[in-house]
Every structure is written in structure tokens, then in C-alpha cells.
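One protein chain is absent from this view; the other protein chains keep their places.
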Amino acid sequence: MNNFGKNFRVSIFGESHGQKIGIIIDGTPAGLPLSNDDFTTDLLRRKSGKRGSTPRLEGDLPEIVSGVYQGYTTGTPICLTFNNHNFNSADYSNLQDWPRPGHADFVSKIKYNGFSDPRGGGHHSGRITIGIVAAGVIAKKLIEPISVEAKILHIGGENPWDDILERAMAEGDSLGGVIECVAKKIPVGLGEPFFDSMESLLSHIVFSIPGVRGIEFGDGFSAAKMFGSEHNDPIIDESGKTLKNGSGGINGGISNGNDLIFRVAIKPTSSISKGQETYNLNSHKMENLKIVGRHDSCFALRVPVVIEASAAIVLADLSNAGRAL
Amino acid sequence: MNNFGKNFRVSIFGESHGQKIGIIIDGTPAGLPLSNDDFTTDLLRRKSGKRGSTPRLEGDLPEIVSGVYQGYTTGTPICLTFNNHNFNSADYSNLQDWPRPGHADFVSKIKYNGFSDPRGGGHHSGRITIGIVAAGVIAKKLIEPISVEAKILHIGGENPWDDILERAMAEGDSLGGVIECVAKKIPVGLGEPFFDSMESLLSHIVFSIPGVRGIEFGDGFSAAKMFGSEHNDPIIDESGKTLKNGSGGINGGISNGNDLIFRVAIKPTSSISKGQETYNLNSHKMENLKIVGRHDSCFALRVPVVIEASAAIVLADLSNAGRAL
Amino acid sequence: MNNFGKNFRVSIFGESHGQKIGIIIDGTPAGLPLSNDDFTTDLLRRKSGKRGSTPRLEGDLPEIVSGVYQGYTTGTPICLTFNNHNFNSADYSNLQDWPRPGHADFVSKIKYNGFSDPRGGGHHSGRITIGIVAAGVIAKKLIEPISVEAKILHIGGENPWDDILERAMAEGDSLGGVIECVAKKIPVGLGEPFFDSMESLLSHIVFSIPGVRGIEFGDGFSAAKMFGSEHNDPIIDESGKTLKNGSGGINGGISNGNDLIFRVAIKPTSSISKGQETYNLNSHKMENLKIVGRHDSCFALRVPVVIEASAAIVLADLSNAGRAL
Partner (left out) sequence: MNNFGKNFRVSIFGESHGQKIGIIIDGTPAGLPLSNDDFTTDLLRRKSGKRGSTPRLEGDLPEIVSGVYQGYTTGTPICLTFNNHNFNSADYSNLQDWPRPGHADFVSKIKYNGFSDPRGGGHHSGRITIGIVAAGVIAKKLIEPISVEAKILHIGGENPWDDILERAMAEGDSLGGVIECVAKKIPVGLGEPFFDSMESLLSHIVFSIPGVRGIEFGDGFSAAKMFGSEHNDPIIDESGKTLKNGSGGINGGISNGNDLIFRVAIKPTSSISKGQETYNLNSHKMENLKIVGRHDSCFALRVPVVIEASAAIVLADLSNAGRAL
């Protein structure tokens, strides 16, 4: 379903080229100051227009539909909507018959019996994450003094990454990347053993973001190549601080007071203008597809703020932030 | 909380050295043949006693407490319990004061105010996964003809892995590994966009398993280093079959009919007999800890069947298997 | 939280005098024809303007924000919003200091630390049920051929009720009433033993409607005065038809194929223009409160369609309507 969270819960809706998209955020306590301006910074970070990102420009500031009164949250559900505009739906005809590699066109056609909205990916669009970013803005306020920060580690395997990005753009190709997220000042004790482990909840929401291929905590996949004596992380003081933080701030699913650290792999943008041989369900044969229209050559560049928001939402939910301000 | 799943739901309980541990499985339709023998194969695969695994031996066959009548499921909750025995709780004294690196001793002490059961890791023990394996046995029956198979890819980075295992054991050290899970014959259309994506649900339950450090689907972290033209996966026939299955059988969170493929990184066993300098909360200084007792030198070897079970539980939940036999 | 339902799930938001209120409906399968016109009949039934109901008039047709494309549902979340207008917020000043008897003014003040939106009851307003009615329109389509019909049994204890209504209006007083809901053509087997019993789910959503004071199924409270031989309901044919349907179509929490029957008690409208002695938190003494503004003298008259919608939502959820059209 379209919900995530138990005590701080978000519910999303909308299609890329519908009239509006939005999110409901439930569990925010009453009395949190909240205005339109609070969203500017994070929404700008996610916004299109930077090099390597699609030039599709929009207003992209939320309309606060409910849950805020005279500049403060009321304690009841907050609904935020965003207008869609400035797009050309003609770009997206015929997707159901000639599904684009890497996109959800084929699965949507089957799952929804041909009734899904194909324009701009419909409900599958990365644009829907704008609501997650907006919810993250509220979550970040709730979890203070915890801070969350995500940044690009590499693009296409390179750091810095200017050259490879130029090359990909020149060739009508695309790139992915890896993002690292770090949260500081987390108290000991958030998360539950087993099904509500910190990693379970974080990975659950992170894999909701279109294009995520992997997630790892602390030493991650490298841990599998270490000896126990290397990966084990001695505690070095009363507060539980560890020497290397190889477990990424989590033991047994529960925060241990060290920095929370995880990395997320983002695939290359699926829409490329370079030709691709792929099956046409109409002509019943492989044909060369060139995707036209405006696309990010590396949408991973816009994802760090979405990852931050996702982490903040989980931390708000686990902190039971909804209960007291 | 201790639950996972919406229409096929499991609830776990128990402590490693308590009298019993167990699981409730809700959402199994009536009329599925089920007997004690059905569990033997998978529980044996998880069982202790192989080289590199702890020699702790137990009966480990479930008691079917409810939900089965005259050899068939009744459609109401199935409770399975397992007796604990053959352990020496004396091994586990003083953990709260001198927490073991890599274990949940420290976080448990804080989170539960010193009231958690320290014996054998208590509720944090990997032993609790025996219930997940048993639930997986039922889930696998429900999702037929879908098959799920997980196997070790490497141990400590090596494949085959006899030498490194010998060496680790000789040195009182431990190893981790990587497991690959493949599910075949999945219909197109399982999973939802965003929060109930196939990857979200699978990663959620997989990170419930103690010791998991990472998960990746299809090309996984490598995808982040590819060009879009490399990672993109052309469809090659009417059924949606793709050329390389780099997306691991999922597009937009929804199964695409190709094999579901994911890999899981398991950390090295935390309990090692090799000495470790770590903080003693009693003496207020770093001291050399040597963990005695019987431990797996590589518990990753026992995890594939737990991963299989986890995947089968998600597939049963998404297939809405609980509704019709 | 603001959600109800497992496989057919509704999420509400909005305040009475905010800009918009609305609902998200998740779990509707793709391909259901749906247009603005489908909502007209039920929304008119709920609408203000009839005798005994408040004359507050509004457009009250939903804006279909998401989940519908070219006249058919897409299978993804449907968001419907309704504009609020034509109100005079000045009517609602000072409520927090001089809370109205029967209203949520006092509890809101405490629960939300004075930050709730007081205008027109804010999120507590009966106006929010417009979203439930709209969701009911969709649910009714999904559960066909099941039909649901609710009607007033009595107003203020009288049937017909013209005289008592005139009298109450003349005196600036108000009335409540009892509504009976009947659903026909329900298959045997909906509902679960215990926590997801048909009665549990129906009563859960019915008590979400502001002003409900009681609910009873079949013989209801009268059953408590009968002998078993009177209340027991013999089965009279192969299909499970019973003689008297005293259990209201449910045994053991599960539909038995007979008509589902329940009755709901609605309290008299709390806002009355007649004076009431009640405590003023500002002056610290009892004072005579006369509530001005437009109010239903018997809002129960508008509730049958809300009850129908609630029943349809539960039946859609239990029928797992979201899975297949």
C-alpha cells in the first residue's frame, strides 16, 4: 500500500503528469512551527536544473492543505500537494506497446491491465519522491538534535566525476552512483530486535525510492570478507563509543549511539537517447528504441536529499516523535 | 514489534535459553497438508553440527501447537514451538558489564534498563531464526510452483573456502560470507510501487536476520558503476524476458517475470575466542576479552535456508496466498 | 492514525474551514470506470440544505487528483479533494476558553496544547465524513452485487418525526436518531474469528463517525433479554438461510450469507442555540452559552449515507476487492 511508518506515518499519491501529487504526514505533534519556507532548501536540492539533471523546471513549493494553522502544526494529518506543469505528455505515447528497458512500463501494463497512467511514468515516477523530501523536512525538525546528511560518494565509479558525466551526456548515455548517509547524535536504543530493526525500516523506505539497487550498513559487503577480529568493533568508553564503527551505529537492530552510516547504490538513469534494441510488443520483433525528451543523465545526483528524508522519517517514527514535542 | 507481513503474517517470540521459542503464522489457507516431517529438511540445513558451525545439538523439530487438525491446516493461526535444551547458561555471565564487541549486549543493557535475558543473547539470538525457517517451509508450499533457492557465494571472500575456514578456526577467529538467493517462476506483477516494493519487503525481513550487513538486487552495487546502456536490460520476448536480468527480476518494485535475484552480506561471527581489547564498564578500562563456549566460526554457512525462508514469506504475503488454496 | 483498512485502505485529512479536505483510497483495482458524476447521488444525500439540516451550501463535488486516467482507475492511490468555502470563521472564536458542551473543544485544547484549528471543529468536524462517503461510492462499485442500504429508523424516538423536529427547531434545540443498515447478497465467509470479526471492523469505522453513541447487530441489546431458545436462529436450508436472522448475518465474526443488519445510535446535535450553563475557563465560573451560527438541528438525518459508505468500505476490504476486478 501507499503508507509507511507506525507512529510517524506518510501516505503518498499522485502521478507524474497528473494535476497534483502529494503526501499526507500523520503523527506530527501539535505546536511545531511550519511554513512554506521551511521546504525551500531541501526541495531545491532535489530540484531539476543542475548539470546532469533534467532541465524540467517547476514551482515545486508545497501547498499546505491541512494540519497547519497560523504557522504551527495542529497535531492532525498534514497534507502537502505540489502542482505538476511544464511537461509534454506527447513524449510518452506507445510505452505500453514498446516498453522501455529499465522502466516499469512492461510490469505496469500487466499488473494494471493496461489501465495505468503512462505519462511520465505515472505513479512510478521519481517525481513522487518530492513528497518524501517534504515529509523529511518535518521529520528532521522532529528528531533534533539528531542530524542527517547524505552525499554522493561516486558517480559511475569515479570521484570526482566531471569527465565521466560529460562523456555520458555527450553519448546520450547515463550514469548511476553511490550515496552515503550519516546520522549523528542518535540515542542508544532506537530500533527493535528482528522485524523492526533499524536496518529493516531504513532499507524498507530506501528501496521505495525508484532506482535503488543495494544498501549496506557500516562495513557492509566488505564485512563479508573480513575476519571477525577485523570487523568486530571494540567499545572504548562508557557511552558505548566504538573504535571503528564498522557496524554503522547499529547492533542487533538497535542504535548503539555511534553515527548511523549506510550507503545506497543507485542505478544509471534508464531513459537514454542512445539507441537500444528491445522488443516491440506490437511488431513482435526487436527494434531500435531512441528515447527522446528531457531526462537526467544521472538522477543519482538528486537522490541524496531523498535518502536523508527517508532516514529522518524512520528516525522520527522510531523516536515516537509524534507523541510529544 | 514482533510481526511481519500483511496477508501472510509471522509473529516470533522466545529467548535463546528460555524454555521454548516459537512463531505464529497467520494467513495460511485451510486444507494445506502439514506434518512434522515437512520441516525436517530445512531445519536440518539450519541445524548446528557441520564443520564451521557450532556443535550445539538439539531436537529442533517443531511442536505444532495450533492451526493443524488431522494433518491439514485449519485456516486459523499456526503456532509452532521448539524446545531449548543442551546449553550451559554459565557461559553468559557478566555480559552486561563487559559487553562483547559486535553483540547487542551494550544496547540491550541500555534499551531494556538491565532487565533483558542475557543468556545466549536472549531474544537477540540467531536461534530465534528457527521459527522463520519453519514459517518458510509453509510459505514455500503456498507459493508453488515458485521455487526459492539460496546458496553461499563466498566465505571470507574465497570460493571454495576450505583453507580460509581452517585457518580462522585454528586462530580462534571467525568469517562472514555472501549468500545469493534466486526465486524462479514468479508471475509478473507482485509488489507495489513505492512502500510495498518487492525490494522493500525483502530487505525488511532479510535485515531482521542477525548479522546481515547489506543486500543488493540484480547488478546491485555494480550497477552504480555502469553506463545506462550497459545496465539497461532489453526485453527480448512477449513474456517480458530480459537479456541479462540486471535488475534482478524487478522493475519499479514489481516482479517482471524473470528470476528474482539478490545477494546478502553476512558479517563474521562476533563471538571469537581470540582476545579482544574492549571496555569493561565495571573496571572502567579496556581489558582483554576471550570469549569461551561453543560458537560457529562462520554462522553464515547456516543462513542460506533462513534467507530462502524470508523470501518465501514475502512471496507468500504478496501472492496473497492466505486467501485461496 | 488517519488510516482504516488493510487491502482497501482510506486515509483522511483536512479541517472544516481549511482550504480543502480529502481522502486517499488505496487498493482499488485498475480498470474500474470512475468519473465525477458517480459521486453526485451519495454526496447529495449527505449534503446540507434539507429541513433539519444546516443550510451551509457548497459545491461538494470531488476533484479527482490522482488514480484515475481517461475515466478508469489506474490501480494506484486515488486522491479526492473537496473545496471548503461559504463559511464564516468568526463564529468560532473563543471556543478554547469556553468549550461547548458535547463538542471536542476541551479535549482538543488539552491534547493539542492549544494548537488545534478551532474553526468549525477543525479536523473533528463532521464535514470530514464527506471523504468517507466518496470512498464509499468506490467501495460500493467494487462489492457488487452486494448492496448496502441505510435509513433512519427514528428521530428523537419518534417515527414519523415531523412534529418533534418542528418542536426542536422552534426551541433552538436538537435531536438524535437511530439508523439501520442492511447489506444484501453477502457471500458466506467474510470476516475472521476474533480481532478481524465483521462486527469488529464495522464498529471500528462506524465509531469514527462523529456523534455515534452505540451499535448493535441483529437482535442487539434485546438479545440480552431473550432465552437461548428464542434468540437462537435455526438454519432452514442448504444455503445457510436462517429463520429470523437474529444474529444480523454474522456467526463467530463471519458472514453467514443472510442479510447483514446493524443499527447505530446518533446523539442529538451538540450545537444548540438554546442557552446552556457551562464552565468558562477564562472567567472561572459557569456562564450561559448560546451557540449562534448555522447548525443542523438533527445531523442524524445526514448520516445514513455515511453509515452505508462505512459498511461498503469494510466489505470491500474483507472481499479483498483491491486484488482483482
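Of note:
Going by the order they are written in, the chains are A, B and C; count residues from 1 in each one.
One rule holds for everything that comes next: a residue touches a chain if its C-beta (ideal position, glycine included) is under 8 Å from a C-beta of that chain, and two chains touch if they have at least 3 such contacts.
Computed from a prediction, not measured in an experiment: that's the story for all the values here.
For the chain left out of this panel, the touching residue among C:33, C:160 or C:193 is C:193.
Contact with the chain that does not appear here is found for just one residue of C:66, C:96, C:255 or C:319, C:255. Here one chain is not drawn; of C:133, C:201 or C:301, the residue touching it is C:201. Interface residues of subunit A facing the missing partner chain: 6-7, 76, 193, 320, 323. Against the chain not shown here, subunit C presents residues 1-4, 12, 99, 101-104, 106-108, 110-111, 123-124, 128, 154, 156-157, 168, 173-178, 188-189, 192-197, 199-201, 203-208, 210, 212-221, 223-238, 240, 242, 247, 251-256, 265-272, 274, 276-279, 281, 284, 286, 300. Remark: the residues of subunit B touching the chain excluded from display are 1-3, 9, 11-15, 18-22, 24, 26-27, 30-31, 63, 65-67, 69, 72-79, 81, 111-117, 122-123, 325.
Following the convention adopted for this analysis, only the chains that are shown with their structure count from here on.
Measuring from the average of all protein CA coordinates, the nearest chain centre is that of A.
Greatest Cα centroid separation from subunit C: this falls to B. By the residue-number overlap criterion, the interface of subunit A with subunit B counts as same, with over half of its numbers used by both chains. Chain geometry summary: the mean Cα position of subunit B and that of subunit C are 44 Å apart. Taking each chain's centre as the mean of its C-alpha atoms, subunit A lies 26 Å from subunit B.
Residue positions 1-3, 12, 111, 123 of subunit A are each in touch with at least two other chains.
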